[in-house]
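My questions will all concern the structure given below.
The complex appears here without one of its protein chains, the remainder shown in place.
Order of writing sets the labels: A and B. Residues in every chain begin at 1.
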Amino acid sequence: MCVALPGKVVELNGNLATVDFNGNKVVADSGLVNVAIGDNVLVHAGCIIQKMDDKLADEMNELFNEIEGLSI
Amino acid sequence: MKITMAHGSGGESTSQLIRDVFAKHFHNEILDKLEDSAVVPGSGRLAVTTDSFVVTPILFPGGDIGRLCVCGTVNDLLMSGAKPMYLTCGCILEEGLDIDVLDKVIASMAETANEAGIKIITGDTKVIENKGGKSGLIINTSGVGFIEDSLDVPGPFKLQDEDRIIISGNLGDHHAAILGTRMGIYTNIVSDAAPLCEMVGKLLDNGIRVHAMRDVTRGGLGTVLNEFSSSSKCTIELEEEALPVSPAVKDFCGILGLDPMYMGNEGKMVLSVHKDDAERAVSLIKESKYGENCCIIGKVVKSEESAENNSVVLNTKIGGRRIIGLMYGEGLPRIC
Partner (left out) sequence: MKNMDLKDIVRALKEYDGPEVRIMEVCGTHTAAISENGIPSMLSDKIKLISGPGCPVCVTVTAVIDKLVELSMREDTIVLTFGDLIRVKGSKKSLADAKADGAHVKMVYSPMETVKLAEEDPSHTYVFAAIGFETTTPVYAMVLEKAIEKDIKNLKLLTSLKTMPQVIRWVVKNGGDLDGFIAPGHVATITGSDEYKELSEELGIPFVVSGFEGPQLLMTIYALVSMKGQTGIRNMYKGAVSEKGNTKAKEIVDKYFTESDASWRGMGKIPGSGMVLREEYRQYDAGSLDLDEDHMPPGCCCASVLVGKIKPSDCPLFGKSCTPDNAHGACMVSTEGSCYNFFVSGRK
């Protein structure tokens, strides 16, 4: 339902954050999340909606930990 | 200076515009005669194509409407196996258009035509009223090319079993560059608008058995391959792993919910080539200007089953099979 993509905050100007996605830059509102330069964030419709936890992001180990004990 | 209705009056303002902009950039022995019709030599099989160009913005990262119209028309000729020879140029200018912008566009047309080895032999200019909004520029170009008598002209209905599908470079750059400027996304992506003369010339000169060849423009790779598969009654199997998409374009698509499979290019072509010639075709394209990212992305399967039920199938990275259908609508950014 909601297209959102993780990118990196590269510039902050008040409540406006420039977020880089592999060279594409979107100026996103950071009013919903406290962010700092270098943070990985999810941007949806021009707003940062969440910070991504780098340690947990997309790590396959994490996914396997989550299904620990499950089998089909 | 801006374009006014007087520039379309046919009077001195028109002549001045032609002199100051068009004649300044376009000149060759045929055009310079300024006759009602250009008279050129030619015989045998001719390829003729026409296309009209409207793009916002007129000047965009990596090109402009002038480069675009020459590349578009030249590439259409090339795809029929023709050597591009002559080009016409009809410009419809909207009142209020900046003459500096027009000058840039016409200079760029001249430069691109020069690069592609095609001659602009006749032209026309009209001015239309601005009905509100930004002042635009519409260009129509028709192209004429010559086809060698001995050439078996490639076509979408000529794909053969086990042909390899080759793409000449990365997908989606032009579309992303244009859309980025419209949607307020700053990007390093530049349009790939380019004439593909060198690579096509090399393939034909070296006798590569090209069964079908198409430039990947509006509608993207998915659209071209669907046409190939339905015209030739075959299945086309693509490998997602092999599809060349730059990381920037991949993320650009991610931001707007677009699929690179349907993103337009202006300097890429897709070919169906006899399997024994495929590797050689890739090296020839890679040696050519604009062909560095060329690769094989899939193959053709022709069987009784495919004759009944032709489709384009993508083997995904994680091992799934996805049918690449036709594109519907305009390929609008999706957000929710």
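To be clear about the criterion, a contact is a pair of C-beta atoms (placed from the backbone, for glycine too) under 8 Å apart; a residue touches a chain by one contact, two chains touch by 3 or more.
Source: prediction; values computed, not measured.
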Touching the absent chain when the full complex is considered, from B:I185, B:M263 or B:A281: B:I185
Positions on chain B where the hidden chain makes contact: 183-185, 255-257, 259, 311, 314-323, 325-326, 328-329, 332-336
Absent-chain interface as seen on chain A, which is shown: 1-4, 6, 28-29, 31-34, 42, 44-47, 49-50, 52-54, 56-60, 62-64, 66-72
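Quick note on the criterion: only the chains that are shown with their structure count from here on.
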Centroid distance [mean C-alpha coordinates] between chain B and chain A, Å: 36
Complex contact set, residues of chain B against chain A: 180, 184-189, 247-248, 250-252, 254-257, 334-336
Chain A to chain B touching residues, read off their complex: 1-3, 5, 7, 21-27, 43-45
